[in-house]
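Every protein chain of the complex appears in place save one, which is left out.
After this line comes chain A, so read on.
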Amino acid sequence: EEEEQEKEEEEGCYRLYPGHIPTSPLQKALLAAGSAFMALYDPYRHDMVAVLGETTGCLALPNLRDKMKHHPEGYRILQERPRIRLSTLDMARLRGLPDGTLGREYVRFLEDNKVSPDTRMPPKFVDDEELAYVIQRYREVHDLMHTLLGMPTNMLGEVVVKWFEAIQTGLPMCVLGAAFGPIRLSARKLQVLATELVPWAIRSGRNASCILNVYYEQRWEQPVESLREEIGIFPPPAVRV
């Protein structure tokens, strides 16, 4: 019976959102360590990267949420809670948009790399319902980052996006990904990464406004180049990734 009370105490305000698993500080620490190890050991465990992000984001996530709150577009996103899912996207319409627009290029990116926005993990270990949305939004916007930065979903492309996201969000998971991701790259790719891609990603990350403050769903018709300029992302270097 003691265990029952213990568990109820632990769950405090109980499930804050569907899929929420309340955790004690000790469990979060163990999860952070375990997921970090497992993510490096088995790179196919994307769920571990997600768990790492959730258990280490306790400082970065409130920061991001505040940035959104103090920006008109970000504030609207927090209010309206848009979700990027295949069921909410009108793929046919986006495909029909002119080349070079955000919508057209986003769909092209999804098809070329054979990815779908629906494979993002829902948050489990974030103990605040609004912050859970913030991390969910960050995950769902990730593919749009690829589109805006012009990076494919291979290892090199992912690392570049992680550098950008690390600067932008300050999430420890992005920092770790940016630092450890290159471990599995060849020497040639490392060179391109170090000399061209990372410096550009850092410059763009610093210069750009907060990427979570853009209501992407209302800008499908906007040309990618125009959106880049508006946000402050510099044009990608002319290298093959």
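Going forward, a residue touches a chain if its C-beta (ideal position, glycine included) is under 8 Å from a C-beta of that chain, and two chains touch if they have at least 3 such contacts; residues count from 1.
The working rule: contacts and distances are computed from a predicted model.
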One chain of this complex is missing from the view, so tell me which of "2-methoxy-6-polyprenyl-1,4-benzoquinol methylase, mitochondrial", "RalBP1-associated Eps domain-containing protein 2-like", "Ribosomal RNA-processing protein 42" or "AP-2 complex subunit alpha" is its UniProt name. "2-methoxy-6-polyprenyl-1,4-benzoquinol methylase, mitochondrial"
Using the touch definition up top, pick the residue from A:45, A:67, A:108 or A:203 that touches the left-out chain. A:45
Looking at the full complex, which residue from A:21, A:86 or A:194 touches the chain that isn't shown here? A:21
Using the touch rule from the top, list residues of chain A that touch the missing partner. 2-4, 6-7, 21, 24, 26-27, 30-31, 34-35, 37-38, 45, 47-48, 51, 124
